[in-house]
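Just passing along the structure, written as structure tokens.
Only a single protein chain was left out; the remaining protein chains are all shown in position.
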Amino acid sequence: MANELIEHNPLLKKPLLTILSLAERRAGESRSSLEQTALGSWDDAYRQSPSACVDILLRGGALGEQVLVDGEPYDGTIEDMQFDDSVSEDAVAEERLSVTDVGHELLEAYAPGRTLRALIADRPLYRDVFAAILDACDAEQGATREELERIVGDMPQAQPNPVTKRAAVYPQYFIDALESAGGIAWQGTWRTTDAGKAHAAA
Amino acid sequence: MPSMARNCLVINLDRCIGCYACEVACKMENDIALGERWNKVVQVEPFGEFPDVSTYWLPTMCQQCEDSPCTHVCPTGASYRDEATGMVLVNKEKCIGCKYCMMACPYGVRSWNKEQRVVEKCTLCNHLTAAGEKPACVKNCCGKARFYGDLDDPNSDVSKELAAASPDAIHHLPDAGNGPLSAYILSPRFGEWRADDLTQTTNLYVTTEGSVD
Partner (left out) sequence: MATTDISRRGFVKLGAFAAAAAAMSGSVGSNLVHVEPAVAAESSETQKVRTICRACLNNCGMIAHVRDGKVVKLEGDPDDPMNKGAACVKGLAGIQALYNPNRIKYPMKRVGERGSNEWERISWEQAINEIADVMWEYYQKEGPKSLVCSTGGGGNPQFFSPARFLSVWGGGNFFEPGCAQCYLPRNHMEFCLNGTADTSLADGPVTEVYLPGILPDSLCTPTKTYVMWGVGPSYHGIGSTGRVVTDLRNNGMKTVVIDPRLTPDAARADVWLAIRPGTDVALMLAWMNYIIENELWDKDFCREWTNLPFLVNEATGLTYRASDLGLGADDEYVVWDKATNGAKAMPYPFDPALDPQMFGTYELPNGEKARTAFQIMKDHVAEWTLDKAADICWLNADDIEKAINIYVEGCPNAGISLGVATDQARNSAQAAQGDAILDILMGCIRQPGSIVQDRPCYVEPCNYVVQPFGLHHPDHPLRMPEEEANARLGYTEHKGLGHWLASHIPTVLKAIETGEPYRPRIWIERSGNKLAMIGNATRFYNAMMTTDLNVHMYMHWTTTSVCLADYVLPTAEWLETAYAQDRLNTYAIRRPCTQLYECVDECMHWSWLAAALAERGHQRAIDSFNPDIAGKFYGTYWRTYEEYKDYVGYFVGSFYYDRDDWNWEKFDAQAPSEYQTIEEYAAKSYNSHLFPDEDNPSLPAGFHTTSRRCEPYFDGNILLGNTGAVDGTGTMEPASDVYPKSDNYNPLPYYLEPFESPLTDTEYPYVLTQGRLPFFHHGTLRNTPYTREMYPYPETWINPETAKEIGIENGDWLWLESRRGKTQGRARITKSVAPKVIYQERYWNPELLDSDDPNRAWQVMNINLLTQNNDECPFNDVYGTYTLRGITIKITKADGAPEGVWTEPEDFTPWLPEPSENTGGGNAVYGA
């Protein structure tokens, strides 16, 4: 399952998707130039280098690689080429990255509009809670965690219900779910994302 | 015969709790290679009708035979009896690796040191005992089941332990005239001595499964 690449490496979700969408936008660009571009907007919090992320995506089958030697396709990896005596020492080699079907599926699966719709559609009981959070985070200063806890903490949907034997659901559940779905993002405070705003508007 | 000490180990199986500490204490003290043991503990597989079964753990090591076959067959004198202590020992300098002694030993308690290509066995930790300490297996024994000393000295630990035991609880590994000194104490309360049934093959105690039936 391609999704495992993200699900099993949640901290790498952003950098992996960043690389992937970059590769999609700049189809046919060389690996080194893609990595260079990525580095320009690379976040320290990403932990892994663009190059390590490209390797992960290649291993996971989300990116494909074509080696070009003097502009011609080479049948093998860059390592193969380096040990290949038939390639001249001064040949110019280049790695071209392309997003595979698996990669496209990944980008689609994690497109915020889609994940957000799915989250809210799957949990009609919590629709108002999600809406309240999206609204609160749309404020000029965003919303702090404590503010969201106050808002959610008072809503009936989060309360335990001895009649239905429903356990308490903590504010963190809603924050976490909305962040994972791409509706809000942490920028020192919680902010509604474009996808979140679009959803709220719709 | 000059009067030599009769140093050996006596093991009180009533107290042995099958923890294998003696086996590893021996290996650590003597830096014994993987695959070799000078003191291998084997469990006598439970016998009788379930659940009324008996079992005990039998540590096996050089029995310090009075008439030791290993020293008799050794062509170079590498296997020898030490004059001062009476201990059966191996002088590795003289050992040519012919393994006759390993074949002669009725108890299969001699080890082959692959690296040095010599035969080894329990030395009664004579580097320690010479300095007045006890062998490593005795010191660390978790059941306090192992005793070291001179059978001719009534004040030795071995003599005292045997004196305290009921005569019908004192056993030796099967004796083909070689006179093993090491004694095992096993009281009927805890089990029936079964070593006599275990003498069919030379290396009977060294089984791959770690136990014998």
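The chains carry the letters A and B, assigned in the order they are written, with residues numbered from 1 in each.
Everything that follows uses one rule, which is that contacts are C-beta pairs under 8 Å (C-beta built on N, C-alpha and C of every residue); 3 or more make two chains touch, one makes a residue touch a chain.
Here the structure is a predicted model, which means the values were calculated and not measured.
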item: Options A:His8, A:Arg26 or A:Arg150, residue touching the unrepresented chain; value: A:His8
item: On chain B, residues whose C-beta touches the chain left out of the figure; value: 14-21, 23-25, 27-29, 34-35, 45-48, 50-51, 53-57, 136, 139-145, 190-191, 208-211
item: Chain A residues that touch the omitted chain in the full complex; value: 5, 7-12, 45, 47-48, 52, 55-56, 59-60, 145, 149, 160, 162, 165, 167-173, 175-177, 179-180, 186, 190
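Criterion: only the chains that are shown with their structure count from here on.
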item: Where chain A and chain B are represented by their mean Cα positions, the distance between them in whole Å; value: 67
